[in-house]
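Here the complex is missing one protein chain, while the rest keep their positions.
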């Protein structure tokens, strides 16, 4: 696709989407930096690479709509309009944070946005059904959207939820972000029948989309959400996307692949295990190789990584893209500064 | 289909199957009588109507094979060779019972047969995976079979199990007994996408069969089990069948339908609710009618009930069928007598 | 006050709540049949039959509560909560805490509990201690129709999650459906004053965390809940014949626990017998010992609980559940010691 003409409706929409993506990306990069500086505790799961899916879906929501999120919830929350400073303060563990410092990044909640995250795989399924049930009861055309990963479809409660939304005809959109990985396992090897067939087994229409192309996501999601508002059936959006940061910050596979020293330190003791009692040698070598493959695939360089940001930017007039980036960056930077000052970490 | 010639292989096989069915049916009828006489406590779920599915599948099992059962477990256990007297004693609550009187009919277990039942809907799924995993580990061609109902496919753990068996390539056969009801709800209304598609969503081959026709079940199950023994993929057998006794003995829907007095006693207070504050009248009348429909369908006479016993018997030479019935009946009767004597209930 | 059965009392409380507040909905497997009165009166948008998917169902109820409804979700038997515990432990109980107090979920989980009719240990558990052990959940176990109605009324209006447990031995319809109660020769030890009683119309709410003394006495305190209360009252009667004045405390709420009521009565009598149908280590009987110890109450202590998996055979079942003779023995072991 080539660049649209400045001022056209397409460019205007894409600019809006790109703005949402930039805010999400920069906010996540800020979190990554804060985490590496040791100012954020515990795990940190980022949604870097999921921005097109998030922006393409969330920008269709309006007041009274609801969000059921997994542990990569910063991008959708930012996209939904949650203010940056309280969000950052939350992850910095401040009492002034979005949730008083009680939640951290895995359990972010914003009642005004009817949005809640969970660190339990599959949990967005039941939650979105409830949010949808309330919306249906209210009868004002509200919808509820869930985000979850490809690995999550094997969690019973998620499958149950796809069914529940189907048979109760709830105004719910299930968005599956398929990055093909669940922590250190390839989902394809552990998802019988494949992802698309699985998601389609509950009587819900499934739309597949390239989740790195925000305009495509936008079009499809727009159609699905509009249909839900008119009383149409719950639906599934299956969006292929890729993440650059592994499962969480400090992902051991990514680290091993990245640092020769770490890899050697990991592999040496494994090589020693090729001798001594145990499985036949061929089985051992096979196991060792399969670990190596995981490291290579998970952590290796991504020559073909189609960064959704870059794909979107390339379609905008250069000047527009840069302006959006600058203003988003400035906004995030100033929120980070304010949050750091407020927590007294400014000079850390 | 018409009657086979006496002595032919087909008749021999059918005779064998019919013998298994008769033993199961008469054992269940005995349990029903004992329950109605007040000698059995708690709920009582019978598998009357499921005999063709049970016989057609279980007769293909051999030593080292395993069974994961739901709460309608008497027929498969009897078919598998569990002795009648300890089984009856168990349900009579005797310390001499199969499980020392600790289990009752919902949790029957026989370690020598690697067979265990559960009163938790969906539980045969995880269990059969484990039994199958052990069989695979042993590497002797053993298989494991699960029986469960149509309502159970909405239970997360069952869906998870279909997937697990698929991706771990376990020697497992899932048998879904589709009677179209889960307690008082029609499963079709609550199973999004339909049963066959659901069962087929995990990468397992699904075979559909008329579960009232024991010869068909026998043929299909025989093929599936043989394939499993050769290392083939886990499979699903979807067998349509009907039960005559409602969900459990004393099923209120069946009772209401059966006794005019009970129905009136139930309906009068409901009619009173058509007045007073609440939903619009049309919604109330709709609700009332839907309850009525449930009663009618669940409890009404089954003009088209294709009793698997009758269907099997009709294909056998009359003399053979009667002989089988007589001997099975005698066997069950004498087991009942012995059990009653042993528990001191003989004269109750 | 009209005489009402335990189950009808709950229905009455629900009907009042549903008539008063359009946000109250009933969700669960077979509820259009089980709660057909509510279904006929309030229609299909207020009473929804669920697929056999307790985890999604419970989580759906929670989500709807977070978004403004006031769901009463039924998990048919409390035993089945085990397939959906995550939704209570990791979600419902934690919404308020994780949101820093900014979000609460007015959810009622209704489940049948308890044994005594021969269904064995996968269907007869109490499990209230396990649930009450989770910070953020309230758990109530009524022992009379009036309390059943009053606690349900309170639960529906409560801003946080409440687990409401309905003992099957007090609910005629459960005994009829499950136990085949109308068969010849089948008898259940149903406490008459628990199964039928006076219920105010309209229902009088019963506050959470408030125990009630069912019988006064100075010599020994029998502390219980649910069916156990009635067993204790029987025991108190027998003890009275022996010149021992036993008090009976009905906790009603497992969480919050009415610490004050427990310690007051313990202080007064100096002897405490906890009668808890839940497992010995389920949490409640231990918690009462801890409360007494923390508060430095000088009282001797014994407990009558369910020690293991509930067996099927009626005779074994009776011996396993707290029964009059075991309670009597425990009480005497304290009163005769002094």
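Letters A, B and C mark the chains as written, and numbering starts fresh at 1 in each.
Operating definition for what follows: contacts are C-beta pairs under 8 Å (C-beta built on N, C-alpha and C of every residue); 3 or more make two chains touch, one makes a residue touch a chain.
The model shown is predicted, which means the values in this text are computed figures rather than measured ones.
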Which chains here touch the chain that is missing from view? A, B, C
Contact with the hidden chain (one of B:101, B:200 or B:278): B:101
In the whole complex, not just what's shown, which of A:111, A:223, A:294 or A:311 touches the removed chain? A:294
May I ask which residue of B:111, B:230 or B:268 touches the chain that does not appear here? B:111
Which of these touches the unseen chain: A:11, A:87, A:114 or A:253? A:253
Give the residue, chosen from C:197, C:226 or C:311, that touches the chain omitted from the document. C:311
Where the unshown chain meets chain C, residue by residue: 55, 79-80, 82-83, 85-86, 88-90, 93-94, 97-98, 120-122, 129-130, 132-136, 255, 279-283, 285-290, 292-294, 296, 300-303, 307-309, 311
Determine and list the chain B residues touching the chain excluded from the picture. 66, 68, 97-103, 107, 109, 111, 114, 116, 118, 120, 123, 125-135, 137-138, 144, 156-157, 160-161, 163-164, 167-168
Per the touch rule stated above, chain A touches the missing chain via residues 35-39, 41-44, 90, 93-95, 97, 99, 101-104, 106-107, 118-122, 151-152, 154-157, 182-185, 189-191, 248-250, 252-253, 266, 269-270, 273-274, 276-280, 283-284, 286-288, 290-291, 294, 348
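Heads up, the rule we're going with is that only the chains that are shown with their structure count from here on.
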Among the chains, which one keeps its Cα centre farthest from the Cα centre of chain C? A
Report the inter-centroid distance (CA atoms only) between chain B and chain C in whole Å. 34
How many Å are there between the centre of chain A and the centre of chain C, using C-alpha atoms for each centre? 42
Which residues belonging to chain A are in contact with no fewer than two other chains? 156-157, 160, 163, 167
Going by the contact rule already set, what residues in chain C reach two or more other chains? 45, 50-51, 53, 55-56
